[in-house]
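For reference, the structure I am asking about is given below.
One protein chain is absent from this view; the other protein chains keep their places.
Let's look at subunit A:
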């Protein structure tokens, strides 16, 4: 499986549905509450342009200093995709299916992380920094540095999905 960095923008844009790879580098974490607030107040920080957004919410760090940090269901956040894509977000990561037509319309990709495997993804998060709406706790906007997240391209920029490709 190939290794990509979050800064490999052109390569990431052109990934094909069904491709599996490891992603490293800096990405951002946003889920329901923070995306709702950003949309309502029309806040879009410039550092999110060309960024990858991971739909997730971490646990607290335990007494040994480790945390669990897997993906949450993306479908709930489909309503925020036009806002994210119009402002230049490169791709999203989450679990489960999501709206294909929006991805086709904006020419964006959606990356699948495996749900229910929080310890695995948590072990690959090297630093966590809340950057916006810190009062939202696990629902804040975070900047995280990751090392080799296992991902599969669920929807590619032409609107093809990994499942249809298999049939």
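FYI, a contact is a pair of C-beta atoms (placed from the backbone, for glycine too) under 8 Å apart; a residue touches a chain by one contact, two chains touch by 3 or more; residues count from 1.
Here, contacts and distances are computed from a predicted model.
The complex appears with one chain absent; UniProt names that chain "Fumarase alpha subunit" among the candidates "ABC transporter permease", "NifU family protein", "Rubredoxin-like zinc ribbon protein" or "Fumarase alpha subunit".
Within the full complex, the residue among A:69, A:110 or A:142 touching the omitted chain is A:69.
Checked against the full complex, the candidates A:56, A:81 or A:102 give a single residue touching the omitted chain, namely A:56. In the full complex, subunit A contacts the hidden chain through residues 1, 18, 20, 56-64, 66-70, 72-73, 75-76, 95-97, 112, 114-123, 135-138, 150, 152, 162-163, 166.
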